[in-house]
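Here you go, one structure.
All protein chains of the complex are present and in place, except for one that has been dropped.
Entry: subunit A
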Amino acid sequence: MSKFQLSRRSLLQSSAAGLTLLSSAGLSRLAHAGDLTVGIVYVGPRDDFGWNQAHAVAAAALKDVPGVTVVEEENVPETIAVQKSMESMINLDGANLIFATSFGYYKPFVLDLAAKYPDVEFRHAAPLWTEGDPKNAGSYFGYLDQAHYVDGVAAGLSTTSNKLGFVAAKPIGTVLRNINSFLLGARKVNPDATVQVIFTGEWSMPVREAEAANALVDAGCDVLTCHVDGPKVVIETAESRGIKCCGHNASQAPLAPKGFITGAEYKWETIYKMFAADLAEGKALPNFTGGGFDKDFVRNTPYGAGATEKAIAAADAARADVKAGKPIFVGPINKQDGTPLLAAGESFDNYEPSLDQTDYLIEGVSGSIT
């Protein structure tokens, strides 16, 4: 397999090089090529309507920045294969900034390579960098739970059964946090709302995602959302079953012309352009960059036909609140097992560090982590 990928890569490279040489404008670009070469590794296809697409859209925006060359490789598994991909980007393409965009790339692959290539900057798209990790590695992250909270507000006003469905991939911190925030958004406007979660166990498993979506509809849910790499199947299933849906990662609005409410999207280009500008100025990159609406790292998809005026008004207000720093986690909140997370009157800041390690679902969410 790795041989196949290598040859595909070199094919892409040689054709890209050929194109560059053909155009005279390319010649001037070659002179700048030494400025900054950014390598981006994706775990899936770049146009998956989801996680990878969100990064690829940002990579495309980065290509427009003068002096920046972008090399990309898709479908790189979270194995030793990613290490080979990154090394070839460094050695063959001269990459001096690498974006490793999948959760499982970090340990041990990014860490090992960061130690091996101290002159190359590595940034990984999940809040995993901790003190003691190599200084030329780091994490960047958009707090998508803020956008899921706004989705939840719109969804809470769109349901008649008060049951919201959530198709989730794996019970890791960011996923659980999105589910909790989605419920809190719904509960803010609709105290009777509950969220039913189904975990598929994989980031991308179309048949099981479709089964999960159907099972949730059969169980009475009338708004669906999800946290999987490519939400295409979930959104299309919701649309074909005649219920409403909220998107995730990238815009799925065209997939559900009738039932799409809004969606939680990353805006990685803000971060990518920021890093490129920092390196161009010779500034050191931060080891940890995170933000939500306040830093323009996340956004909501423009409202679809499924959004009522009431939902739009409430969601817009909720987004303005979060942007102004109003907390999402406001007590009293209990965990699923009844132990208190926040007492009445207490609240978490939206960037509360312990939320990064969320390992619980809160009361009102049904579904088990184990």
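Just so it is clear, a residue touches a chain if its C-beta (ideal position, glycine included) is under 8 Å from a C-beta of that chain, and two chains touch if they have at least 3 such contacts; residues count from 1.
As a working rule, contacts and distances are computed from a predicted model.
*Asks:* From the names "Oxidoreductase", "ATPase", "ABC transporter permease" or "Membrane dipeptidase", which one matches the UniProt record for the unseen chain?
*Replies:* Cross-referencing UniProt, the chain left out corresponds to "ABC transporter permease".
*Asks:* From the listed residues A:61, A:172, A:215 or A:312, report the one that touches the chain absent from this view.
*Replies:* Residue touching the absent chain, from the options given: A:215.
*Asks:* Which of A:37, A:69, A:200 or A:225 touches the chain that is not shown?
*Replies:* A:200
*Asks:* Out of A:241, A:295 or A:323, which residue would touch the omitted chain in the full complex?
*Replies:* Of the candidates A:241, A:295 or A:323, A:241 is in touch with the missing chain.
*Asks:* Touching the missing chain, which residues of subunit A?
*Replies:* These residues touch the chain not displayed: 1, 4, 44-45, 47-49, 75, 196-201, 204-212, 214-219, 230, 232-233, 236-237, 240-241, 254-255, 366-368, 370.
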